[in-house]
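Here the complex is missing one protein chain, while the rest keep their positions.
Right, chain A next:
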Amino acid sequence: MADKVISAVLVDDHVAIAAGVGSWFSLAEPPIVLLNAGDRLPDLWTGPGARADVVIFDLELVPRQPNFGELRRLVKNRRRVVVYSQHADQETALRCVDLGALAYLTKREGEEHLVPAVRAAAEGRSYTAPTLSGVLVTDERPERPSLTPREREVLRAWFVSSSKDLVARKLDISAKTVETHIERVRAKYAHVGRAAPTKSDLVSHALDDGLITLDELTAQRDV
C-alpha cells in the first residue's frame, strides 16, 4: 500500500475548493492524484471516478439538502468516503459517522486534516478531525457507544487543541497512544452504527468481519 499512488475523486461544485484540494494533494508527500467530478455524481460510479481509492464528498451539492442517500449508497458499495462539509452541526456529523463515512471534515479544516484523512481512508481506516472529536465527546444520544473516561479526555483535548503533541503533553502519553484512543472510539461507533435489522444484514456483517466465509455459508445451505 505504501508504494501505491493514492487516488481520490472529489465531488464539490465549488471550483475554488477543487483547485485548493488539487494544490494540497500535488504538494503532499507522496502526492495524491485528484479526480474532479465537480457536481456530477454519476462520475463517482463510471470511468476513473469509479476506480478512485477514496471519495471526497460534499454533502450539500443542493443547499440545505444533505445527500445522505448518496453517502449510504457509496458506503454500501464499499467506497471509502471522506465527507467534506461546510456544516459543523452535531446531527449531520453524527449521521455521516453512523452511515459509515471514514472521516467527517468541515471546510474550515484544511490540508493538515484532509491529506491524512484521505491517506487513512485509502487504507480503510477512519480519521477523526478535531471538529468530529468535539461532536463525539458531546454526543448525548441514547444509542451512543460507551466511552471510557480516558477516551473522553483524549477526544476533548484533541478537539480543543487540534495538536496531538499538545494532547500527548497534557495527558502525559505518547502521540501514538492518542491516536490509538481515537481509533478505538471510532471502532466503537462503527460497531454501534452498523444496524442489522434483518438476518441478511447480520450475515453481511459476519462476512465483512471475516467471522464466516462464503464457502462456509454455501456449505451450511447444502446441509
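Keep this in mind: a residue touches a chain if its C-beta (ideal position, glycine included) is under 8 Å from a C-beta of that chain, and two chains touch if they have at least 3 such contacts; residues count from 1.
We take it that contacts and distances are computed from a predicted model.
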Task: Per UniProt record, name of the chain withheld from view ["Xanthine dehydrogenase family protein molybdopterin-binding subunit", "Tryptophan synthase alpha chain", "Signal transduction histidine kinase" or "Cytochrome c-type biogenesis protein CcsB"] - done: "Signal transduction histidine kinase"
- [ ] Determine which one of A:A28, A:V75 or A:A88 touches the chain that has been left out.
- [x] A:A88
TODO: With the full complex in mind, choose from A:S26, A:T138 or A:S174 the residue touching the hidden chain.
DONE: A:T138
Task: Selected residue (touches chain absent from view) among A:H14, A:K76, A:R150 or A:R169 - done: A:R169
Open item on the list: Even though one chain is hidden, which residues of chain A still touch it in the full complex?
Closed with: 88, 90, 108, 130-131, 134-135, 137-138, 152, 156, 159-163, 165-166, 169-170
